[in-house]
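Of the protein chains in this complex, one is absent; all others appear in place.
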Amino acid sequence: MAVHLGPNQYGKAENRLVTVSRNGSVHTLRDLTVSTSLRGELAATHLTGDNSGVVPTDTQKNTVYAFAKEAPVGEIEEFALRLGRHFVGSFEQITGARVLIEEHGWGRIAANDHSFLRGSDEKRTTAVTVENEQAWVVSGLRDLVLLKTTGSEFHGYPRDRYTTLPETDNRILATAVSAQWRFASLDVDWAKSFAEAREAMLAAFAETHSLSLQQTLYAMGEAVLETLDVEEIRLVMPNRHHIPVDLTPFGLENRNEIFVATAEPYGLIEGTVRRAKSPVR
Amino acid sequence: MAVHLGPNQYGKAENRLVTVSRNGSVHTLRDLTVSTSLRGELAATHLTGDNSGVVPTDTQKNTVYAFAKEAPVGEIEEFALRLGRHFVGSFEQITGARVLIEEHGWGRIAANDHSFLRGSDEKRTTAVTVENEQAWVVSGLRDLVLLKTTGSEFHGYPRDRYTTLPETDNRILATAVSAQWRFASLDVDWAKSFAEAREAMLAAFAETHSLSLQQTLYAMGEAVLETLDVEEIRLVMPNRHHIPVDLTPFGLENRNEIFVATAEPYGLIEGTVRRAKSPVR
Amino acid sequence: MAVHLGPNQYGKAENRLVTVSRNGSVHTLRDLTVSTSLRGELAATHLTGDNSGVVPTDTQKNTVYAFAKEAPVGEIEEFALRLGRHFVGSFEQITGARVLIEEHGWGRIAANDHSFLRGSDEKRTTAVTVENEQAWVVSGLRDLVLLKTTGSEFHGYPRDRYTTLPETDNRILATAVSAQWRFASLDVDWAKSFAEAREAMLAAFAETHSLSLQQTLYAMGEAVLETLDVEEIRLVMPNRHHIPVDLTPFGLENRNEIFVATAEPYGLIEGTVRRAKSPVR
Partner (left out) sequence: MAVHLGPNQYGKAENRLVTVSRNGSVHTLRDLTVSTSLRGELAATHLTGDNSGVVPTDTQKNTVYAFAKEAPVGEIEEFALRLGRHFVGSFEQITGARVLIEEHGWGRIAANDHSFLRGSDEKRTTAVTVENEQAWVVSGLRDLVLLKTTGSEFHGYPRDRYTTLPETDNRILATAVSAQWRFASLDVDWAKSFAEAREAMLAAFAETHSLSLQQTLYAMGEAVLETLDVEEIRLVMPNRHHIPVDLTPFGLENRNEIFVATAEPYGLIEGTVRRAKSPVR
């Protein structure tokens, strides 16, 4: 039958890489989850099982660990670029690579220079795409959980026969931010850009008097674009509802003090903020 | 600054809907997770917090439950189409809707006609997109976990300095299939097409003597295209590694009998199979 | 200071063991998660780091895999007894062992004798304790998810100022059963006893007209004690609430047809059913 192979890629996902480097007695810990995917002339393995072009996912895994030793890991963007360029540069049939890295944060225990305490679930992320000679970097974060106890309203929305939601001029606003910003070039101070983008998002979240989560999302995206030389930022922000509990059956008045946090269903707000002349990819 | 709003959508995710219908003493149970997202002229809420166009996610949720009562749910594709068309048809500013539904399976307990037993984690899925007058349906399944104890080889791959994987002519092949097939029209027997596609994939998985997971993936996709009038199928198949345990330190020979199942890292194989003349969207 | 070591144990948790056995072309798949813990004269390692008595958890893991090769695994109770007795019998300082095994179910794909499909999340379990010359077996299951669409009421409960729950004579009853039954002896047909206990619980769940989840729990426990020669059964049954959606705001009547399944909070019912003369341990 006239069918053919469409877009495809393969790789090794969720390689857990922990590195320790030492500067005298001061140890530095890095905790990464690395996923690699390769693309290219891969029709043969799909159609006939001829694997002569298939760099094994096990080899991809080994390469991650070996590369962490052969040179300092550096910022996650640098490590991802190094890995992606290696795969595309080393195998003729591999024309593209995608490397995703998440970095998990640890703090120090004051007692000495080699003891650590796991931080929050927030992850710094990068997604690097290498295609032949070119490379693109999209960095960001996820699972940054934020909450405001005031400064958030929601009203003025259209009503139909299915609308029961009461309007509010004072609600809890809570979300778990996923953000990805696309850099225009590779000539970037990756660590500084991450710190600045995160700081800009935190400030925008806190300081925006919010009439909708969409408004907060846009303000956070705009703040990143004002701070970094990035082309666009994509934000995914679930609305983690905190519902005021009706205490009137118990003869009590809930003055925005007592809430039930619900896990599902949840609002899901997704949006992109772009620099005006940014080329669409 | 010259920034502007790019692609965006918002909705209510993971509405858990369970329905019971009765035909005399015989009860029928449906167990769905429904997520809706709306798109349209939504710049105002992002830029100024003007919510006059924002159909609340709470209203979207209510609509899901009310619609389940107003008419029989039917197949998940029908329910998703009904919901999507309602949102786009009822609100001028809403020009697009995306409705995702997962159906969870239950079996019957023999003792009577109203007792049920939860099945596997496998879910039947649909993703329906309505844009103005048009609609597209992409249906599928996920978390279909399959395993073959033989009939799978992997060898003939390129080796470099990072390659340590031994070749094998007999390995366990295990995966959790996610598949999504895109229909060319809406004139479809949804239930029959699902049953046939699933059956075709099971048979192809079992009967393909596999030289790579890519080959199995392609065979499964091809089998669906031979069975259904769909334009393309996208498959995501993690390679759930089952590693033979080295028993030689204990003076024992492992003749492909004893394996450790590992959760991470895992191979991740993604591919699309298309009908030759299928228009690219 | 006058402190001392109290009860303690250590081991290797969640060893994933998959075995394949072959009878001609017919393959049999076993999928187990094995956890071992050892107890004994272990004060030295706690107080001074002297590990001369500490059988490494890595050795415990190796033993699990080697034992799966040295003799057929058999029923999970047999395998757990074999492992527990080995540890207690082989190391003088180890006076007790606890072995937990969960078995995950797979079905066959009809196409051939070596292809399998993962079943539900339900697990068959055993917890074997070996102390010196003695052994006890507590077997059971968990994550058996059951639901009745009728035949469940809840009323007649006391009311206080915090009570708002409406009484109902027809509700959905859903739960995920965890059950553990303690055998009086080791002379048991393990496979048969499991099948019979499970069947008895399914029938009791379906056939008990339930006035409370406690009543259903007791009926299920009683049914197992009527079926097996076990001393007691302990059941943990969360009440997975299915709440009828109030459709009156939309001018619709919900005649026990439309429900929202909620994940949290949940009722949690725990109870034990004992044979009258069973010695209390």
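As written, the chain order gives the labels A, B and C, with residue 1 at the start of each chain.
We take it that a contact is a pair of C-beta atoms (placed from the backbone, for glycine too) under 8 Å apart; a residue touches a chain by one contact, two chains touch by 3 or more.
Computed from a predicted model, the values in this text were never measured in an experiment.
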| item | value |
| --- | --- |
| Contacting the left-out chain in the complete assembly, out of C:V55, C:I172 or C:A204 | C:V55 |
| Identified contact with the non-displayed chain, of A:E92, A:D160, A:D229 or A:E257 | A:E257 |
| Residue ranges of chain B at the interface with the undisplayed chain | 161-162, 164, 249-251, 263-264 |
| Interface with the undisplayed chain - residues on chain C | 1-16, 35, 37, 42, 45-59, 61-63, 66, 90-91, 153-160, 162-165, 210-215, 217-218, 221-222, 225-226, 232, 234, 238-239, 264-277 |
| Where the unshown chain meets chain A, residue by residue | 15-21, 27, 29, 31, 62, 65-66, 68-70, 106, 109, 111-112, 114-121, 144-151, 172, 202-203, 205-207, 242, 245, 247, 249-250, 252, 254, 256-263 |
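What we mean here is this: only the chains that are shown with their structure count from here on.
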| item | value |
| --- | --- |
| Between chain C and chain A, distance of the C-alpha-averaged centres to the nearest whole Å | 38 |
| Of all residues in chain C, the ones touching two or more other chains | 249-250, 263 |
